[in-house]
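For chain A:
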Amino acid sequence: MVAAIKEFCLGLHSLATGLAVTLEQFFRRPVTVHYPWEVLELPARYRGHIVLVRDEQTGRLRCIACKMCERICPSDCIVVEGAKLPGESRKSVTEFKLDFTKCSLCGLCVEVCPVDALAFSKRYNLASTRKADYESMDLCELAKAGDAK
Partner candidate 1 sequence: MILPEPYRLIAYLVGALAFVGLNAAYLVWLERKVAARFQRRPGPTEVGPAGLLQPIADGLKLLGKQFVVWPHADRVLFRLAPAFVLAPALMCLAVIPFGHALCARDFNLGLLLVFAFGSVNVLAILLGGWASRNKYSVIAAARVVSQNVAYEIPMLLVVTTLLLTAGTMNLRELVQQQAGGVWNWNLVKVWVNPLMPVLFLIFYVCMLAETNRAPFDMAEAESELVAGAFTEYAGMGFGLFFMAEYANIVVGASVATVLFLGGWHSPVGVMPGTFWFLVKLYALVFSVMWVRWTFPRTQFYRLLNLSWKLLIPAGLGALLFTALILKLR
Partner candidate 2 sequence: MNELIEQLKSAYAVLVVPARADTQAAAVPAVVQPTDPERRGCHLEVTVTPAVVVDAAQVANRFGFAIDTITGIDWPEAGQMEVVYDFFHPQHRLHLVVRTRVPRDAPALPTIQDVFPGANWHERETHDFFGIKFIGHPDLTPLLLPEDADYHPLRKDFTNVSRSSN
């Protein structure tokens, strides 16, 4: 009987402490980041979809269309085409298509690239009503648009 009463009192006490804990949190400041108004800073290594990198000196895309990324991609989401420009020894990229809807952001393509021509973008908040926006992203076009900005 004594034990039962003791347990009952302990139980009531536990309920009271629970209420105290939530009340304490009630008066703390919310931790929310108000997304469209304020944004989190993403870490440098954040992996968005890949983008083509420009060479700082020449201003040209670094990609030499060697197709290493195309071959290593586990989900077959990269299609690269390249051609030799007249009077040049290396190939340059003419078309770089990414099917972002199949990508798993593993980063193998970036690692395998021999000339560091690929990088991760920081586009973390993509959303669109059209599937086609991501099904066949033209990274060459995207690089151009990036320059314009």
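In picking the candidates, the idea was that all candidates are chains of the complex that A comes from, given by their letters.
Note that in this section a contact is a pair of C-beta atoms (placed from the backbone, for glycine too) under 8 Å apart; a residue touches a chain by one contact, two chains touch by 3 or more; residues count from 1.
In this text the structure is predicted, and so the values were computed from the model without any measurement.
Put simply, of 1 or 2, the chain that touches chain A in this complex is 1.
Of all the residues in chain A, the ones that touch candidate 1 in their complex are 15, 18-19, 21-23, 25-26, 28-32, 34.
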